[in-house]
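Every protein chain but one is kept in place in this view of the complex.
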Amino acid sequence: MTRSQRQRVLSLTPRERLEPRWSALGIARPHRCVRGPEIGMAMVRGRVGATGNAFNLGEMTLTRASVTLEDGALGHGWVRGRDLRHAELIALIDACAQQEDLRERIDGELIAPLADEIANRHAEASRTAAATRVDFFTMVRGE
Amino acid sequence: MYVAVKGGEKAIANAHRSLADRRRGDRDLAELSVAQIQQQLRLAIDRVMSEASLFDPELAALALKQASGDTIEAVFLLRAYRTTLPRLAVSEPLDTSAMRVERRISATYKDIPGGQILGPTYDYTHRLLDFMQLAEGEVATPARAEQALEHCPQILELLDAEGLIEQETDDGLEPGDITRDPPDYPLDRATRLQMLARGDEGYLLSLAYSTQRGYGRNHPFAGEIRLGQVEVEIFVEELGECVCIGEIPVSECQMINQFGGSREAAPQFTRGYGLAFGHNERKTMAMALVDRALRAEELGEPIGSPAQQAEFVLAHADSVEASGFVSHLKLPHYVDFQSELELLRRLRRAHAEGQKAAPDEEDSQ
Partner (left out) sequence: MSMLWPGLNDPVHDSQRLFRQLLQAMSEPGTLHLLDVAAPPEDGPIGAALWGAMLTLCDLDTRVWIARELDSPALREALAFHAGCRLTDDPASADFALVTPTALVEGIAFATGSDEYPDRSTTLLVALDRLADHGPWQLSGPGIPGWRRLDVGDDEALMECLARNRTRFPRGLDALLTCDTRLTAIPRSTRIEKRLTEDRPCMSQ
């Protein structure tokens, strides 16, 4: 699993879901923040007509953090919104996942089940939308 | 001449206290929480975020609470907060084709891949007041289909394949940003769209309506309207790749408009585009119509209607600027007014003297 794949799962998971699962793994290493956690913004871009030139749609709040472990491994976290703890957790997990001995457990016991949760949530939303799909039928014409 | 005067601190402090009291209302009723506003006044929040040009539902809910529900005041509050934050990143352009669709309809084709999906809409409601809501009854959970949605491609791609509609392609141009460089007219389409995206919905709606009533007619069809969640990605230098920072809801409208052509180019449909944070369907439709109207010059159409005049449309679209300038009239203009009074009295004196002289003139005729 790549770092960006992990980051995606961690940013799409609400912090209240992430924190207990991460604690339950019991593998957190001591860390130090080297940047942030800090709140800022990202300028969100769209495309003219969905496929054309980029344009600036507007900004969104964004929180980022970077941490180092004692052995010098550097981890980064970026997440929508203003939750400092969420960004720091993502950075910590990113840093820990660079340790050979931790990576397998993080991917197998944290990221994979969270990815399943996200997929289930998405599937449920999709089925809710699908229930509002119109089934057209043609009325039988009378004489 | 300006004369500096001071005073009113106590009156202002008490006015703010009075305002807070009005905002809170009857203390016997439970206070509205920001979380409740965020959950239950979603469309108001989406409008505030879109016009404030800052996506953050919790802050938008707070702004609405603080503003006692005054949308324009809430937009102002969120805009002001926005200026305190550093910009940490610029996103990759949103891929709305990959949207997790909640609603998606087309008025141009009945049978479309993925289907017509109504989603959470006020369309087809009867616009009758629902007195059940006074009783605070239970609300049923939404219906869920057995199967998830199929892929919903962009409808305009269907026309694109036949070459019946103009294509929107990316030439890699870096878009202008009016929050960094003040607008310098004429503006390119990307910059115009940024200004329309943060423009006041009521204003855009009226202009869009004017184009339909004949002032800059461009014969629109709603090619596709979609609403759903889109993942936002930023490029992270340290990782050398793009990462997802979360997903946000957006509304998109692709308008198909009257065709143009020339001796060289075969006739083709033209397009207008609207995109906004959150559930903002009416806004995106109005935006798409005005976007198309503002392309008049580029498409060689006669310019005669208000909605086609870029500087007029764009310079007056921002509710924060507009309300600021209108509201400034409430500030003391004591001295200006005194000088006008002075002038008026002089003119009236001259007029009265003229009147006295006038009968003589009549006599002489």
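Chains here go by letter, A and B, matching the order in which they are written, and residues are numbered from 1 within each.
Going forward, contacts are C-beta pairs under 8 Å (C-beta built on N, C-alpha and C of every residue); 3 or more make two chains touch, one makes a residue touch a chain.
These numbers come from a predicted model, not from an experiment.
> Would you mind spotting which of A:1, A:27 or A:74 touches the chain that isn't drawn?
A:74
> Looking beyond the chains shown, say which of B:6, B:180 or B:263 touches the absent one.
Residue touching the absent chain, from the options given: B:180.
> For the chain left out of this view, which of B:7, B:86, B:137 or B:214 touches it?
B:86
> Considering the whole complex rather than only what is displayed, give the residues of subunit B touching the chain that is not shown.
Missing-chain contacts on subunit B: residues 86-90, 180, 237-238.
> By the contact criterion defined above, which parts of subunit A meet the unshown chain? Give residue numbers in ascending order.
34-36, 38, 66, 68, 72-74
We adopt the following convention: only the chains that are shown with their structure count from here on.
> So the centre of each chain is just the mean of its C-alpha atoms; given that, what is the distance between subunit A and subunit B in Å?
Result: the chain centres lie 29 Å from each other.
> Would you mind writing out the residues of subunit A in touch with subunit B in their complex?
2-4, 7-8, 11-12, 38-62, 64, 66, 74, 76, 78-82, 122-134, 136
> What residues on subunit B touch subunit A, complex-wise?
For this pair, the touching residues of subunit B are 49-50, 52-56, 58-59, 82, 85-94, 96-97, 100-103, 110-111, 115-120, 142-149, 154, 156, 167-179, 189-191, 193-194, 197-198, 228-229, 231-232, 234, 236, 238-239, 241-248, 250, 252, 254, 271, 273, 275-277.
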